[in-house]
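My structure is below; once you've seen it, I'll send some questions.
With one protein chain withheld, the remaining protein chains of the complex are depicted in position.
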Amino acid sequence: MSQERSRYERGRNVLSEIENDPGGSVLDDLAAFCPDLERLAVEFCYADVLDRPGLSRPERQLATVAALAALGNAPSQLRFHIRGALNVGCAPEHIIESLIQLTVYAGFPAALNAVSAARDVFADQGVVPTPTHHQTDALSRFDTGSTLLERIDGTGGTAVINSLADIAPDLGRFIVEYSFGDVYARPGLSLRLRELVTVAACTALGTCAPQLRIHMQGYLNVDGTTGELIEIIIQMAVYAGFPAALNALTQLRAVLAEQEVPSAVAGSPGCRG
Amino acid sequence: MSQERSRYERGRNVLSEIENDPGGSVLDDLAAFCPDLERLAVEFCYADVLDRPGLSRPERQLATVAALAALGNAPSQLRFHIRGALNVGCAPEHIIESLIQLTVYAGFPAALNAVSAARDVFADQGVVPTPTHHQTDALSRFDTGSTLLERIDGTGGTAVINSLADIAPDLGRFIVEYSFGDVYARPGLSLRLRELVTVAACTALGTCAPQLRIHMQGYLNVDGTTGELIEIIIQMAVYAGFPAALNALTQLRAVLAEQEVPSAVAGSPGCRG
Partner (left out) sequence: MSQERSRYERGRNVLSEIENDPGGSVLDDLAAFCPDLERLAVEFCYADVLDRPGLSRPERQLATVAALAALGNAPSQLRFHIRGALNVGCAPEHIIESLIQLTVYAGFPAALNAVSAARDVFADQGVVPTPTHHQTDALSRFDTGSTLLERIDGTGGTAVINSLADIAPDLGRFIVEYSFGDVYARPGLSLRLRELVTVAACTALGTCAPQLRIHMQGYLNVDGTTGELIEIIIQMAVYAGFPAALNALTQLRAVLAEQEVPSAVAGSPGCRG
């Protein structure tokens, strides 16, 4: 029992750190109504998953906020985890930039509703973010976007744009100009964190397998590691269920397999294939 | 800067037309809190996308209402765009019929919640829709539905029903009787607009690839054009994110490829394949 005791206690400590509410925990009502579920949530979500190494506490909160914002169907948890992000040291500007990033992957209504939630939480907490002002020059949006697309998504991203040329070239142009030229070009959030937020949201949504593959590769291209990707995915089991995590791992396996083919060839001098 | 100025101004004009609120814009609060995101939303959503030719303003609003109703997770945007649909000249009966159509593709809870939203918006705006009364005769529901299914979805639709014969024939019967015999048979919305609403909702949901293919072909079968389908899909990037639009384009490409095979054969007399 002491091992369980320690899982529960460790989980409550993580929850307290995220929650930072001396008046009590959001789970107290649940503990009164359904104590077993409260225990399972503390042990599994907070001790087993959120306390894992491999991502910092602020990075984990950004991933959670991205997932809940993209799903759009748990507004009170979204507010709780935005507040939690502030409590563990996320800059408010990082939260806002993460939500601007989500306009691309979850659409404007989901992103705008999450920005409203952030505005309310910031006001409650007396947090005044410094608004980031950035505007890509109109004439260079396409070039700026093309450069960033190739830097981040490599050949996978360019292939998507090229594949649109015969059917919907304007959508391709919007991806370059808006997604990369306007959004990815913004300061205030590193490319790695932009991809972290993207991978978390696409994993939670569960409807973007091709894009998830491209952005997992993108995460690796901007100095992220495979181990961090696995941590993001495992964390999504908590917020979107195990199937979402398992299906994302299937995509990650495909990404890693594609990387291994050329490296295997390069690494085996006797290979003539 | 003047090109950007004009994108922003053009976007604000489109937004004003949809919003029609002399007291201010729904985006004013956002402009105060996060001015860059307000600018991006106006430029990209309203200037780049909603102001495109190829679909009328009322058709675009019906597509947006369908997407938001199907997703079910952005109720304030749903009400905003229902009001916007009225403002750009949609008949209230078109809105209601679009939502009845969605019972088939997004389920009754999503459709009923959107009808409630429409009822509230209509009451606010003093709009009194003329209720459509239509009831397919009980004895002819199956025949009426079969005829419409073949007219709209062609061999693809019949293939779905036949494929159910050995495993769930009653579900096949419900599709014929309810979806086509009851719903598609209703007056008050053209078959093309019913398919427009269906394609928009299935694109936004992102979970209906096989059905999306069938109804893209269906849209073409009832006098819609490929160009209009591409416009619906591009518009969904705004409301459900770029991955939703990209995945729908993949399905459209498959639909167009299927059409090309026979026409290529028919058009090349020397072909003996």
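Order as written gives the chain letters A and B; numbering starts at 1 within each chain.
Operating definition for what follows: a contact is a pair of C-beta atoms (placed from the backbone, for glycine too) under 8 Å apart; a residue touches a chain by one contact, two chains touch by 3 or more.
Just so it is clear, the model here is predicted, and its values are computed rather than measured.
K.L.:
Sort through B:A31, B:V160, B:L191 or B:V222 and give me the one touching the missing partner chain.
P.N.:
In the full complex, the listed residue that touches the missing chain is B:V160.
K.L.:
Which residue, A:R10, A:R39 or A:R173, contacts the hidden chain when the whole complex is considered?
P.N.:
That would be A:R39, which touches the missing chain.
K.L.:
For the chain that got dropped from the picture, name the residues of subunit A it touches.
P.N.:
Here the touching residues of subunit A are 1, 3-4, 7, 29-30, 33-37, 39-41, 44-45, 48-49, 52, 68, 71-74, 76-77, 204-207, 230, 233-234, 236-247, 249-250, 252-253, 256.
K.L.:
In the complete complex, which positions of subunit B touch the hidden chain?
P.N.:
So the residues of subunit B touching the missing chain come out as 71-73, 96, 99-100, 102-113, 115-116, 119, 131-135, 137-139, 160, 164, 167-168, 170-171, 174-175, 178-179, 182-183, 186, 202, 205, 207-208, 210-211.
Keep in mind that, in the parts below, only the chains that are shown with their structure count from here on.
K.L.:
Using mean CA coordinates as chain centres, what's the subunit A-subunit B distance in Å?
P.N.:
29
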